[in-house]
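Heads up, the thing below is written out as structure tokens.
One chain of protein is taken out of this complex; the other chains stay put.
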Amino acid sequence: MDAIHDMGGKQGFGKIPLEDDYIFRADWQRRAFALVEALAWATPYNTDQHRHAVERVTPEEYLRLDYFENWIIASETLLKEAGLVDRSELETGLKRFDIDRKKHKPVGSKEIVEATRAGAALRFPDDTRPARFAVGQSVRVSKAQTAQHTRVPGYVRGKVGEIVSDEGVFQFADAVAAGKGPAPQHCYNVAFSAKTLWGEDAEAEDRISVDLWESYLEPV
Amino acid sequence: MDAIHDMGGKQGFGKIPLEDDYIFRADWQRRAFALVEALAWATPYNTDQHRHAVERVTPEEYLRLDYFENWIIASETLLKEAGLVDRSELETGLKRFDIDRKKHKPVGSKEIVEATRAGAALRFPDDTRPARFAVGQSVRVSKAQTAQHTRVPGYVRGKVGEIVSDEGVFQFADAVAAGKGPAPQHCYNVAFSAKTLWGEDAEAEDRISVDLWESYLEPV
Amino acid sequence: MLKKTSGSDDGHAQGHDHTHDPLEEGAALRVRALEEIVVAKGLVDPDALDSIVEYYERVTGPRNGAAVIARAWTDPEFKDWLLNDGTAAISSMGFSGVQGEHIRAIENTDEVHNVVVCTLCSCYPWPVLGLAPAWYKSPAYRSRVVREPRAVLKEFGLEIPSAVQVRVWDSTAEVRYLIVPKRPAGTEKMSAEELAQMVTRDGMIGTAAL
Partner (left out) sequence: MLKKTSGSDDGHAQGHDHTHDPLEEGAALRVRALEEIVVAKGLVDPDALDSIVEYYERVTGPRNGAAVIARAWTDPEFKDWLLNDGTAAISSMGFSGVQGEHIRAIENTDEVHNVVVCTLCSCYPWPVLGLAPAWYKSPAYRSRVVREPRAVLKEFGLEIPSAVQVRVWDSTAEVRYLIVPKRPAGTEKMSAEELAQMVTRDGMIGTAAL
């Protein structure tokens, strides 16, 4: 999705806000973070879908509102789309209908910490499918554009880079966000020279590395 | 400049605000428009520089504030950069220093309308320099990126289109905005197929035409 | 010191809902401060502010463009001229000036529907259409009409048949675009003056048919 979240290389955002050296500065931010984490266990949506919902926040709100408020807007969107809450409930905080509690069990206090410590399986170490690209090979990033969730930053689209490493076979975020399952494929670290990306604006002979799934790449 | 103003093809902005079918809805908007127009005659900056100053408004303000407020912010920026006003004057509306009135003469009431009716010479009809590209030729838009003012929309960067017409020799906005004078060159209308620009997202076999100066184009 | 122009509302928004909007109050104060300081410095003549607004609100506007279109419909020679050298043909009718020094007229046909945008700012052919409406300058219009013109036109109530190609004209340099709409059926006997009444601003932007 070519939305406001795709910020790499965009200009006009000014100085780094070094003074914003906090994780939470208001209790509602803590609660927002915790809600998003806890809801993940009782709802049918996943992290990639939550990211996509954040990307669908209007650009004006995305920039104006706090990071965690955008997270909450995304959760509201996903809960509404899943039919688990309605707009009136979100506005008032008052329940209007019940959901099937057998299908949607809340995660417990101990369980959430254990699950957080354990993490999720995102890689498929036993998947032996051959890799299409080899380390050192030049590749071009696809120019394909999509209104769906994707993890190709706009600033490398159509650009030529070099395969630095094959990270292994991973679930594919685009497919996961679209509800199509893991669709495992190789994911590579691809390095681009600053000159390739920024031309005359490049500061030096520096290098930008981006992790890209195989579907995004074409041989040169 | 890869800033928020470069909106073509960006996503997430929602429905067209058809209800916003007004030119001015507050008197301050009229005054803002008039101020920007009138200041152009007494100040050392031009339209392209004003556009660049609008592009330098922070993305968050650019989206949140009214169109004419952004115009005013741009004028403030240019007036400050020209040393004609200072921040304190802008905050208070109270003059702190005088300027050289011989160098900066205000446009009169009759004169501004006459000058508006006359327009400015942007084209050089007597310039006979040869055109680098011919109608029907395929061209690729430069991938060059710049932090300066430019009139290449991001969505055609690096894309291949066809020369539809040679519009003639015009002053070059990038040079004018940089204060480097007109730097005349041919300007072409270049058509791109929707599929070239948007791939699978293209609605149909439609066509997008963009006016591009010769410097932006490379032969294919 | 702030002079009022016609339709003054004391710097407050006069949207449909007449709501109190602190953002707009801030903008009004900001504009007032700028006006006061540049008038005090002698950079701006307050009368010039009034006259330029007056010019755009009263003298120019879409009636200019409508007269051009109606004449093109009724005068084949003028139409040829308009399509080949829009600037000269339009100027011959007395319409010229800032943000319209170079105007290209593009004709809608049974095969092609045209629509105009400025994705980078808000370029618009002022001498023939006046100043742009707010929606034309909106992020939604600017971002979407080059990517999904048919979906955008549908929001305007205009469904383009699949057999008709859409051409979007992005005003990125010094040329401004004026769309010549298709002449409505059953208007054969109308005069240019009557026809001009039928030509809408949106028809000349390409976001409406007539």
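Going in written order, the chains are labelled A, B and C, and every chain counts its residues from 1.
Please note the rule applied: contacts are C-beta pairs under 8 Å (C-beta built on N, C-alpha and C of every residue); 3 or more make two chains touch, one makes a residue touch a chain.
In this text, all values refer to a predicted model and were calculated from it rather than measured experimentally.
Among A:91, A:126 or A:200, only A:91 touches the chain that is left out of the view. One chain of the complex is left out; on chain A, the residues touching it are 5-11, 13-28, 30-35, 37-39, 42-43, 51, 54, 63-69, 72, 75-76, 79, 84-85, 89-95, 98-99, 101, 104, 106-113, 115-123, 151-153, 155, 167, 170-171, 173, 187, 189, 191, 197-198, 201, 203-213.
Note that only the chains that are shown with their structure count from here on.
Listed here as common contacts of chain A and chain C: B. The chain closest to the protein's centre is B, with centres computed as averages of CA atoms.
For the pair chain A and chain C, the distance between C-alpha centroids works out to 41 Å.
Distance between chain centres (mean CA atoms), chain A to chain B: 34 Å.
Contacts with at least two other chains are made by residues 9-11, 13-14, 63-64, 197-198, 201 of chain B. Within chain C, the positions touching two or more other chains are listed as 139.
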